[in-house]
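One chain of protein is taken out of this complex; the other chains stay put.
And then chain A:
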Amino acid sequence: MRNTKPALMMTAALLALAACHKTPKPADLPPPPPSSTPAPSSGMSSGTVGNGVLPGSRADFIAQAGSDTVHFATDSSDVDSEAQSILTAQIAWLRKNPGVRVTVEGHCDERGTREYNLALGDRRANSAKNFLVNGGIDAGRITIISYGKERPIATGSDESAWAQNRRAVTVVPQ
């Protein structure tokens, strides 16, 4: 990935500060923040280093922004109001962490054909990216990639699983 190097260096520096911090695999996103670390509704908290959550880290991003994932309607790349509020919180975090570059992954449910879904996933990632850019984030900090229907997060073949899989994930380096 083009932009992993600086991020990796930063992660290394952070890890030196907190050697006990575990780095999960990218496929396994960290669990939601524990209730002892209330996620600020404004998304503008001062980023306290509690429970091993490091400022600028993926866990910090998810804790502060509330979610790294926005969802879409079937065959749509429109950013709805729920997605807007999550992306707005992501913008706030990205403003506070100007050195962090992100990759926005676009994903689809399994009900589209393979090649079309690659394009649809790209549309979703692009929609999320455009919202971040319109919110003042430098486009150069954001890479997008579409996985189409290749990387579902929910494995069922039902409405609930499909809804979870129609998503754009803002991935902050570990």
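As a convention for this text, a contact is a pair of C-beta atoms (placed from the backbone, for glycine too) under 8 Å apart; a residue touches a chain by one contact, two chains touch by 3 or more; residues count from 1.
As a working rule, contacts and distances are computed from a predicted model.
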For the complex's missing chain, which UniProt name, "Heme ABC exporter ATP-binding protein CcmA", "Sugar ABC transporter permease", "Oxidoreductase" or "Tol-Pal system protein TolB"? "Tol-Pal system protein TolB"
Can you tell me which of A:Leu54, A:Leu118 or A:Ala163 touches the chain that was removed from the display? A:Leu118
What is the set of chain A residues that contact the non-displayed chain in the whole complex? 1, 27, 75, 103, 110-116, 118-120, 122-123, 126, 130, 145-147, 150-153, 155-157
